[in-house]
Every structure is written in C-alpha cells, then in structure tokens.
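In what follows, a structure is listed as structure tokens, so that the remarks can point back to it.
All protein chains of the complex are present and in place, except for one that has been dropped.
== chain A ==
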Amino acid sequence: MTATQDRPAAEIGKDRRRKEDQRLITGRTRWTDNITLPGMLHLAMVRSPFAHATITSVDVEAAKASPNVVAVLSGKDFGDELGVCINAWPITPDQKTPGHSPMPADRAAFAGEIVAVVVARSAAEARDAAELVDVEYDEQPAVIGIKNALRDEVLAHPDLGTNKSALWVFDSAEAGTGSDVEAAIETARTDGILIEREYRQQRLIPAFMEPRSVVVDPTGEQITMWSATQIPHILRFALAATTGVPESKIRVIAPDVGGGFGGKLQTTPEEWIAWAVARRLSKPVKYTETRSESLMAAHHGRDQVQTLTLAADKEGNVTGFKVHLDADLGAYIAVVGGGVPVLGAFMFNAIYKFPSYRFECQTVLTNTTFTDAYRGAGRPEATYAIERIMDELAAEVGVDPLEIRERNWIKHEEFPFTTVAGLEYDTGNYEAATAKAKESFGYDALRAEQKERRERGDRVQLGIGVSTFTEMCGLAPSRVLGSLDYGAGGWEHASVRMLATGKVEIVTGASAHGQGHETAFSQIVADRLGVPFEDVEVLHGDTQIAHKGLDTYGSRSLVVGGEALVKAVDKVIDKAKHLAAHLLEASEDDLEYKGGRFTVAGTDQGVAIQELATAAFAAHNYPEDMEPSIDAEATYDPVNFNYPHGTHLCAMEVDTETGAVKMRKYTCCDDIGTIINPLIVAGQVHGGLVQGIAQALWEEAVHDEAGTLVSGSFVDYLLPTSADTISFDVVHTDDPSICTTNTLGTKGVGEAGTIASTPAVVNAVVDAVRHLGVSDIQMPCTPERVWRAIHAGDSDAPTPETAMPHFSEGALNQDEGAGQ
C-alpha cells in the first residue's frame, strides 16, 4: 500500500499529463476496427447515389456469387428485427417526423443512404461484391437547400405533404420573462436603430479522426456491440427499445474512441444493420466505414438560415431581439436533430440584458444527409448571430464593439441574473474577462495599427473581431430537458470501489472519446479521497462495467459526471468513518478526515482510508450495523446548467488585392470556474478554437442541385492543420467566477472555444474591410468571397435612418452553397 502521508500537494489545478496519451499516441490500444473475433464476417454497404429515388428492384445474384460472400440483404429482406433509427427529441407535439428505417426497402431519401448490405469473409471481398449489387432506381425530384424546402414545391418525403417539420417558439412576453419584442421593434423603427440581417450557418461535417466502426458478437448469452460511439448507454437503450431485445441481453462497449465532436452522438443505420445481420446469421460481424462514406453519411452539423432583427435606442442600448431560424434537418430527424437548433433558443440573448426577445425555429426536411449535434450544438449558431449583430450595432452607433457590449451586458454585481430567455446565470464577470483579454491582446496598439493601415491605404488591412460569449453547458438538468420534450434525462452516475489492495476503481457513466476523463477524474478522486493519483483507476465505456450512465456530450462529463463522482466519494468517506470509529474505538464525532486518513482528535491515533478498504475486504472486524463494504455509488442531477463565458479577441489581416485572410493574433480569456487540469483545458480550448475558426474560414459541406455531396473528400472539405493556425494566447481570469451549483465549482469547457471563436474571426475579417463598404461576408470567408465583398461596393451598407432589411433575394448570405 502506498503511504498516503507522502501524498503531494493538491491534484486539482495540477497540469498532469494525460494517463491516456501514451497508448493513444502510440496507437497501442484497442479501437473498434482492431477487434477481430473468431469467425467474424465483414460488411460492406451499398448506398444510393441519388438524393431521392424509389427503389425499383435489387438484384443481388451476381454479388451472392462473388467469392466468399455469405449473404446479400436489402431492405425487403428484413422485418421488424431491423428496428428503426430514433428521434429522441420531438420538439413539438405536432412535429412531422418521417419514418427512418436503417435500410429502407422502397425509397432512398438522401445520397449515401444504405439500400443493401453485403456480408463476406473479408472486408475486401465484401467491398468487391457490393459493386455487383444491381439496384434499379427511379429517380425522384430532390429538394436541396433550406429556401427550396420552405417553398414546399418539391417534397423530401411526399407522404408527409410538407417539408416543414416543426415550428418551435419562445416569446418573452408570453413566457413572462420580458416584454413584447414587436413593440420594441416598432419603437426602434421610428426612434432608434433597427438592424435586420440574415446570416447563414453553413453545413459542416464533424470529421472525427477515427471513422465510425461497429462490431457485433451475437454468440453467448448477451449480444455484445463494440462501437466507436460517444453514447454506449443511449445506444443500448435504443437497441432494446427498437429491436425487441431486452436491455439485459445487450452489452455495448465503446473502447477507445478517436474523436466525436457530436458526430458520434448518434444511433446510426450502420449500427442497426450490423446488429440485425449478426443476429440473422448468428455470426460476429464488423463494419468500418471509409472516409468517403463518413463524409457522406455520418451526420452533418449546423445548416441554418438566421433571420435577425435587433432593436435598440440611438445610444445602442438593445431593446429587443427577434430571431427566426430555418434549420435543415436533412432527410431524417436524427437522435437529437430537431433539438440542436432549439438549444440555441436560450443563448441568442447571450450575456446581455435584453428587455424583450422572441425566438422561432422552423425545422425543414431536405434530401440530404441528416444533421445533428456538432461541437457546441445550437450555441455556436446563437453566439455567432448575436456577436456578429452586436458588431453591426456598434458600427451603426459608431462606437467600439467592446463599448456596445459593455452598455448591454450583465454587470458582475448583478449575478445571479435571470435572463430574458428564462435561464438563471449563477456567476460571471464579463468586465474582468474583457479587461484581461484586452490587456493580453494589446487591443489599443492593434487598433492604432488598424487606423494607420487604413489611413495609408495599405494593401493589407487589419481587422479586430470581438466575441464576448457565454454558453449553457452541462446537459442535464433532467427536469429542464423534460420541459423541452427531450426523451431522456441528463443525470450522471458514478461508483467508487475501494479495492482490498488500497487501489481505487471508479466507474463513470460518462464515455470519453478524447477528453481525458481518466486523468481529470483521477485528480478529483485523489484530492477528495486523499489517495495518490496513481492509485486511482477510471473505468468507463462498457455497459457491463458502467451499468448506468448518460454518456458524453454538451460539455457535461466534468460538471455532471465529475460531480456524481464527488458524491460517491463522499459516501465512501461516510462509510469509512463508521468503520474507522469502530476500529479506533473512538466516537465518529472525534474523527477528523484529512489527507486520506482518519485521526482521533487530540491523539496520534489514526487509520488510512486504504487500510480501511483492506479491513472492509477482510471483514474480520466491523460494526454490527454496517455491511462489510465502503464502496458507494451516486447519481447526480444538477439543478441548473452552468455558464462559462469569455472574451475572445481576434486580429485578422486581409489582403485586399486577393481576398486572402491571415490570422495575426488570437487571445481568449475564458472564465470556466475551477480548473481541474490546466493542460487538458488548454487542449480543449486550442482544439475548440481551431474548430470554430475552421467554420469561419475553411469548412463547408456543399451539395449540388442534384443532392450530390461535392465536398466529398478532404480535397474539397478543407480541414485545417497546424500549418494553418497560429499560437493562441490563452489566458484565464485571475479570480474566476466559481460555479455555485456544483461543489467543485467547475464549468464546462469542451465546446467553449468552438462557440466563441467563429464570430470573433468573421467580425475581424469584416472589420478589416468595413471601411471599404463591407458589412457581411458569408462563411466560410474564402478569399474569393472576401474579394467579391470588397468589390461589391458599399451599396448594402445600412444607415440608422434607412435600416434596410437584407432579406431580399440576391443579397449577401442568400447563397446556400447549392449549385456551385
């Protein structure tokens, strides 16, 4: 047993290198695709090349005759055992939800949809045979793009009669959280500033590093599924609910998973097909997608048109904000597909004190890959809209963008603050984060340089972008999710097993796919329990070990899962105290617990918790009124979200001759409460920033008019590498706003960088060329778009007097990317 007295200083706050990294970086670990079972068969999918087509016939004879092919199955070969792909979040009671078979027998509704599966003894033979499956299609008109969908002229699913799936509305006057936005708009129209904008959130592809992979082993008493998923527990529940296999007969394992970013928060057709084939053939099967399939058929993200009306008085004090979203769900409503844009409902008011607010979200169906969560999920879209339009307001008023924000934001002494969207922000200090960011960024010097370049008419102009973001994270709380008609809760479960040798096994329902849970959770337990970091082992990602959990997404693992762990540890200490009192022949009231050791006050008598674990195991001597165990478990459901925030400042250089943009400096000051591991936080912030910057500058999933994904490889879907980014200036406030709704004081950080950075970058690019008559550039801000914006002249620059709406055809941001 390790001597606990020698335990080093507090673990929380220490920049421990991640326990996981050696095996992950060297590849000496088990990914789903590495798993090989005796007699395992391999699957290859046959996918529709058409965005919308009825399936006339499927001729599988040639494929069946191909070497080592065991079976070729199409939709009509399956019955109910195939199950269905679920939508767990119907956003309104009257939502139009198309049925979603993992493998439809009659009609394909997007290019890439699976219409048949080949089963062979090797992956190569399966792939070869898949090319021999002869599917006859009768191509149907396809609806691509939000604006086309809204017209309802061509229907993604003719039997639904419309492409409009659901309209979700929040109105502050109706909710009693604020006044009437229409009145504010009317007042602003005559006696203030009205800013009307349409912004487009392009479609993105999560592009996780490890392609999706699934192995199903139906041999044995339980059916086991290994999947590269973020959500093993939800996956098990959905398999049981839709395929008729009792949950107790299903074991789902998420081994090491190579990234998700929301893209593996899905219950996929591929998993359901692998499940059905394995059961049908009573053989283990494996399916691993190719990168091309991943880009085409794994769920996409974002894809919204945002119609925004911001009302303010002449000094720039916002009086109302009206938001109408049109959100493209793709061909089906994925597991939380409709809910993602609705999550934005609570965040368009951001850090500001708006008196009135209305939010509408119209979801539409199109013949494209279904969309769902992508890092930030709803909140980046909201943050982009508000932070872009606050810059526009600043331009109208003629003040610095930080000044306009300060006029409207919640002051630090006003917390806790109930927003116009009805959320209660517990803590925050926007002044402190902004001051620190400004200082670190060198704001005033860069503004001076910008001025100098403008005056000189330099070929390279400098722009400064601001994003003062907040977000709601830690999804949870279950009651709130229930009020939004989400199909599940948001609690998390943890257990602590005190082993006989003094080691500690902790089991969490969170399911890491790159976050570093094993390290951060070990730090929390080491501190809380007073045992060495090295003695803590974190188990997760297997429903047989972590029998209960709600998995990892929405920046929830630490703030919900970590808190569950704390509660379980506290129970262990309580039980151990009872045992300690018995062994020390002392009163529990006289025991102190410190550094992993109970001591009797005023004496040198004591016992370490790891000794107590051994004593409980031996069970030779324990109180009559307790079981011989100090293990414990806890389920934690938070009462509120938590609200990290930060000020992000970005300087971009724009080459006005070519439209090329170059990042000059990026500073972020995030206030995320207590930091468990600064190194992991830095990693999350860096990666998050790059993903958000990539939306601003590089990434866009483009379908042509026929619904074919044009950006179907990394040649056309541009992911940045380290060569395209700069060293970020990451700072934190000196006196963070500790979260008051959990005991650790933590706030989520997994999505913060992505949520904050996109508008900071676009604001900077626009700021660099605003004096040339540019007030918007559609994302991604390609050199061509920047160049054309500069040369579009200043005809679209609105003034406070005219406040021309931008909602006409042909205006900037009308291009949905289709048909390029």
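By our rule, a residue touches a chain if its C-beta (ideal position, glycine included) is under 8 Å from a C-beta of that chain, and two chains touch if they have at least 3 such contacts; residues count from 1.
In this text, contacts and distances are computed from a predicted model.
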| item | value |
| --- | --- |
| Name per UniProt, for the chain absent here [options: "Sugar ABC transporter permease", "Pyruvate synthase subunit PorB", "Xanthine dehydrogenase family protein subunit M" or "ATP-binding cassette domain-containing protein"] | "Xanthine dehydrogenase family protein subunit M" |
| Residue among A:I12, A:A62 or A:A123 touching the omitted chain | A:A123 |
| Hidden-chain contact residue, picked from the options A:L697, A:A752 or A:V765 | A:L697 |
| Chain A residues that touch the omitted chain in the full complex | 123-124, 127-128, 131, 290-292, 657-658, 660, 697-698, 700, 702, 710-711, 713, 715-716, 718-721, 723-724, 782-784, 787-788, 820 |
